[in-house]
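Missing here: one protein chain of the complex. Every other protein chain is in place.
Chains here go by letter, A, B and C, matching the order in which they are written, and residues are numbered from 1 within each.
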Amino acid sequence: MAPDPGGSDSGSTARLLLSCPDQRGLVARVADFVWRIGGDIVHADQHTDEQAEVFFQRVEFRLAGIDLDRSQLEEQFALLASELKMTWRLRFSDDSQRVAVMVSRQGHCLYDLLARWSAGELPCEMAAVISNWPDHSEAARHFGLPYFELPVNDDDAGRQETAVLDVLDRHRVDVVILARYMRVLSPHFIDLYRNRIINIHHSFLPAFAGGKPYAQAHERGVKLIGATAHYATEALDEGPIIEQDVTRVTHRDSVADLARKGRDLETAVLARAVRAHLTDRVLLYGNKTVVFD
Amino acid sequence: MAPDPGGSDSGSTARLLLSCPDQRGLVARVADFVWRIGGDIVHADQHTDEQAEVFFQRVEFRLAGIDLDRSQLEEQFALLASELKMTWRLRFSDDSQRVAVMVSRQGHCLYDLLARWSAGELPCEMAAVISNWPDHSEAARHFGLPYFELPVNDDDAGRQETAVLDVLDRHRVDVVILARYMRVLSPHFIDLYRNRIINIHHSFLPAFAGGKPYAQAHERGVKLIGATAHYATEALDEGPIIEQDVTRVTHRDSVADLARKGRDLETAVLARAVRAHLTDRVLLYGNKTVVFD
Amino acid sequence: MAPDPGGSDSGSTARLLLSCPDQRGLVARVADFVWRIGGDIVHADQHTDEQAEVFFQRVEFRLAGIDLDRSQLEEQFALLASELKMTWRLRFSDDSQRVAVMVSRQGHCLYDLLARWSAGELPCEMAAVISNWPDHSEAARHFGLPYFELPVNDDDAGRQETAVLDVLDRHRVDVVILARYMRVLSPHFIDLYRNRIINIHHSFLPAFAGGKPYAQAHERGVKLIGATAHYATEALDEGPIIEQDVTRVTHRDSVADLARKGRDLETAVLARAVRAHLTDRVLLYGNKTVVFD
Partner (left out) sequence: MAPDPGGSDSGSTARLLLSCPDQRGLVARVADFVWRIGGDIVHADQHTDEQAEVFFQRVEFRLAGIDLDRSQLEEQFALLASELKMTWRLRFSDDSQRVAVMVSRQGHCLYDLLARWSAGELPCEMAAVISNWPDHSEAARHFGLPYFELPVNDDDAGRQETAVLDVLDRHRVDVVILARYMRVLSPHFIDLYRNRIINIHHSFLPAFAGGKPYAQAHERGVKLIGATAHYATEALDEGPIIEQDVTRVTHRDSVADLARKGRDLETAVLARAVRAHLTDRVLLYGNKTVVFD
């Protein structure tokens, strides 16, 4: 089968994310692999966890000049990866991931994501907006996206989740963003989209996990409030943290003021986390992340 | 008894901190009081907790021009305060508070406080440095301060605390700063210096309370670390928060790096909290603080 | 003429912004005025510029309970103000200012302002969106606002400005927001809306005044980029600063990255400045501002 060099691939890159037991020469082995197949490294970053003796690397290289098609490229790297006991993932910059945004009533994170997507800041295909409320259908239509209103109450959570999963499946969704979606997902759901569900929590986790974090923050009298974007796991609010930020508050701020100031944090933190994920900069290990700049 | 206007008092101010049930006209009543006795308000700030219906105020006024001595001034205000059911405190800017710093092995907060004090940033008299280790005696001597080495082990904590209290008593200490003092104080100690013991905790409380917060932060994989200055209470790490701040960290930071970056946070946050306390800007209510700018 | 107490006014407040030569008793005089007419101060903040010997104050008081109508209130205060040589302004919280947003091609600040306005964060009436391009007409329509496309080239700037002024006049606009409007306004325009035109400049002024600040920042190799909201004056980029903020950048950031990161700064800084202006928290003196919290 003929390779597909140049042409549409000329500006495209491959992004390799890997981790493996630390050993001498890893950087050289990977760089040599890219060199031999005709690639050109445009970014490379690595990190060694000295305690755990684990090596992490992100390598991005140009596809132009490589005389292999993409599946051949994967096959060849698999040989090296196997020898070096690597956990790895290879993605191509022009192979857009398909994203669904799930949201309840508060729309600020949804609107911010759609505006950034529309401005070209988020390299992905927006596939669907899903909500348990009707509130955001017009916004979705404005951006040309299908809107699925799937209401839920405590009795029929399972039935609704099945409907959500059906939408995700039919729209071939790769990444799910919980943009202030206020329902808990089942372990089954989490498992199907493991490490591909990004949630925004409106506190500086692990402080104020659970519901009503702004009320808790007000009660405790903290001088900063925060927001945390993390991968959703079965343990609520305990998944690997991708990004966090805080802003200053004072005794003058009521719970409503905290919520208002917090909205700006939530949108900014979630957008940065989503962008990091979509550009393949996040590597998971244990319950933590390595986020390459 | 003759008042003492002008002269040494010409630049001095009185600082009134008060709280009371909210009602109409409080600002006018207090301003009118100051005006009638011949004072001149140089700063005033107030806050109303709308939920609790409590009014808080800090008023600073010049003593020059007031034809009352200080005890008369207190007596007269007490009449108004009683009528309006105020909790209040009156302090004079030239009436320096006496401060003791308690420290264990890590000296960065101590040195920072002494350098700021020596540069005139902290309006107080430094009375003593107390440590359970000998490490900082030379630094204390450099700044002309008595140093009390009072070692402690788990068996004789009570005996050592008695010795500490004796030093505080003999040196007429008003404010105790725990500048990385790694021993827990007894409820008796806390009670004697209630709301006058400022502690620095090396995390963004309530996250990572307890010992080894940097190790906990590393384990959890947070993207920001913090420091919190608070009044010490019987419930460890749960006292009213005076000041907090955070700094960004990444996967590259080891626990040792977190500790290094954290030291800069700890010194800055503690210094700001101490300065706020010494300039009578902190008002306590419930387990929270109002910190006037 | 009968006053209009209670009813619709019960939650409304008056906001008094004043400055005058510093003298003893100003706080008491103003507080006493409010007390005598039956008002209740809910916020008061003041500042004294010790060098210039000028006193600044913002006082907000409840209208409920005041037995004067608003013009009587103004008249009575004018007497005190005259005696104390005050420059002052009195506005009522329920008397919404009418706002026009002017924008060129980049819509991020416009969209952010409209979203905040729609969420109730900006207490004003949105009167019109004016642009020299057609790009944002749909967005304006989405929010139910009239959109005026008034193209301009260097030859007919005067004619276009006349058309803009006509729109502002017909829509009784109080405040003009330049949300990345890339044309210079004439001194005549500035003068008509003096201290009521808020501009966002995409740099940390006074660094990188003029056009292309992100390119200049990249060229100079700064480690932080900023944004500045200020009142427009005849001297370009030199008006009184209302709000500023910065974000960290590195050598990895291209000019395009600086522009992308800068957009988030611009929206946040402009929104905070607009909110401060609309809630009557900004007092001008000389070429500076006092912004009360």
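Operating definition for what follows: a contact is a pair of C-beta atoms (placed from the backbone, for glycine too) under 8 Å apart; a residue touches a chain by one contact, two chains touch by 3 or more.
The model shown is predicted, which means the values in this text are computed figures rather than measured ones.
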In the whole complex, what residues of subunit B lie against the chain that is missing from view? 108, 111, 115, 119, 121, 138, 142, 250, 252, 260, 264, 268, 293
Spell out the interface residues on subunit C facing the chain that's missing from view. 47, 49-51, 56, 204-208, 220-224, 226, 240-246, 250-252, 254, 287-291
Residue numbers in subunit A that touch the chain omitted from display: 24-29, 31-32, 34-35, 40-46, 48, 65, 293
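Going forward, only the chains that are shown with their structure count from here on.
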Expressed as a multiple of 5 degrees between 0 and 180, the CA superposition of subunit A onto subunit B rotates by 180
Fraction-based call for subunit C against subunit A, same above half, different below: same
What is the identifier of the chain with the smallest separation between its Cα mean and the overall Cα mean? C
Whole-Å gap separating subunit A and subunit C, where each centre is the average of the chain's CA atoms: 38
In whole angstrom, the CA-centroid distance of subunit A from subunit B equals 43
Residues of subunit A touching 2+ other chains? 250, 252
